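A single protein chain has been removed from this complex, and every other one stays in its place.
As written, the chain order gives the labels A, B and C, with residue 1 at the start of each chain.
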């Protein structure tokens, strides 16, 4: 089981801020593909991953990052702090 | 008549903060030469003009600047504000 | 080092004064403050979402980097989240160093990283609705300087 979090418009498009996901995904991209296959709102949120950023266990990383041992994956648009 | 002002160690070396000077000097350098000829303390203060800065009527300028119409000339070391 | 992520307003003047006063050896203090501004007219509020847990870790990591790289005596980051009105202060950073160049560079570095690497997302609320602020290419480009 893995916690998957969504922020900003990704959260709005998917409709929930977080969920527990049962997955055997090896990389972030595998997880994205599983989510895309679920429902249209996921497919819409993940339509263009170049518009997204991902953090695994609260560390920014790439979509090719491995998920072994990961407890928390978060998807969000480019950050706009400051 | 022209007011001549001295600041920082130039003031200390010459011993006064300002004085009125009767001069026909055409440029700042002419004035420096007149002052140097007065007394040792002036010669000492103006020994190395690369260590000095000059302002004519409160505007930073060079030693070749003309003095026609000038009312106030100030000599001082490089500034150390901030 | 002081890192705060908070809903509540902060007192910029007091924070700046205290930060400057507490430094024993630093001759140079730089602060930056970001304020909600209504550039095009019609902005009612700014909403800032963040990623609790990661935000604090990311800010601490950024500030640690700045302290090490510019030999800072200290650094401060305060960033608000939640709903902010026009004119309210969003965030501030402060840096303390012996020399002004280090204090300035470290503050700019903190800001550049905060803009694009700390998990905050801004949304502008106008009379026409709400819109997520898009990341600007120049903010991403600013990181190449470091």
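We adopt the following convention: a residue touches a chain if its C-beta (ideal position, glycine included) is under 8 Å from a C-beta of that chain, and two chains touch if they have at least 3 such contacts.
This one's a predicted model, so the numbers in the text were calculated from it and none came from an experiment.
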Of the chains you can see, which ones touch the chain that is left out? B, C
Cross-chain touch to the chain not pictured, restricted to B:4, B:29 or B:55, is B:55
Of the residues in chain C, which ones touch the absent chain? 11-18, 20-21, 23, 25-39, 87, 89, 98, 100-101, 103-104, 107-108, 111, 142
Interface residues of chain B (partner: the chain not displayed): 5, 7-9, 55, 58, 60, 74, 76-82
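Keep in mind that, in the parts below, only the chains that are shown with their structure count from here on.
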Spell out the chains that contact chain A while also contacting chain B. none
Chain B-chain C separation of Cα centroids, rounded to whole Å: 48
Gap in Å, rounded to a whole number, between the CA centres of chain C and chain A: 26
Using the touch definition from the top, which residues of chain A touch two or more other chains? none
In chain C, residues with contacts to at least two other chains: none
